[in-house]
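What you see is the complex with one protein chain gone and the rest in place.
Entry: subunit A
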């Protein structure tokens, strides 16, 4: 008689990635982000590190891993800027945690879900950056233009979808 075991979505669809992918993809995203705006200044609106953070968090479905991935990518991104180190680190830690938590609950393989979570997380990221800069760092002249942030979220979502499909090929089912 066959035994049936009930497993959660997390246990069924928890993915892992080869070490090289887990290391090189975030690094490549940060590198591209630093290189592309020089010849194409308008591409500074992209946030490839955030796309990668969301992808790894929802794919691994592990909040701790998502938090750590977000923190590492954010801190590395901060180190290349003139901002204090930790601004992007904190924002992406929170994004990684929430994305991994959502990945446990919903089917993140679906295209519509991916569009929604990407759009939503980019807006959350903008809000977190506003809070950190305005409240924690006390930058009173830091303003956020929500119209611009919506456009940024839409463009990044548009870019994120093919990247997600591309990175799906690197998944290793356990």
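As a working rule, a residue touches a chain if its C-beta (ideal position, glycine included) is under 8 Å from a C-beta of that chain, and two chains touch if they have at least 3 such contacts; residues count from 1.
Please note the rule applied: contacts and distances are computed from a predicted model.
Chemist: Tell me the UniProt protein name of the chain this structure doesn't show, selecting from "Cell shape-determining protein MreC", "Cytochrome c-type biogenesis protein CcmE", "Heme exporter protein D" or "Acyl-CoA dehydrogenase".
Modeler: Options "Cell shape-determining protein MreC", "Cytochrome c-type biogenesis protein CcmE", "Heme exporter protein D" or "Acyl-CoA dehydrogenase" narrow down to "Cell shape-determining protein MreC" for the missing chain.
Chemist: Among A:21, A:68 or A:124, choose the residue that contacts the chain missing from this document, as touch is defined above.
Modeler: A:68
Chemist: Per the definition of touch given earlier, which of A:94, A:108 or A:163 contacts the omitted chain?
Modeler: Result: among the candidates, A:94 touches the missing chain.
Chemist: Determine which one of A:123, A:137 or A:161 touches the chain that has been left out.
Modeler: Spelled out, the listed residue whose C-beta touches the missing chain is A:137.
Chemist: Which residues does subunit A use to touch the chain missing from this display?
Modeler: 27, 30-31, 33-39, 41, 44-45, 49, 63-64, 67-68, 71, 75-77, 79-90, 93-94, 97, 101, 129, 132-133, 136-139, 141-145, 148
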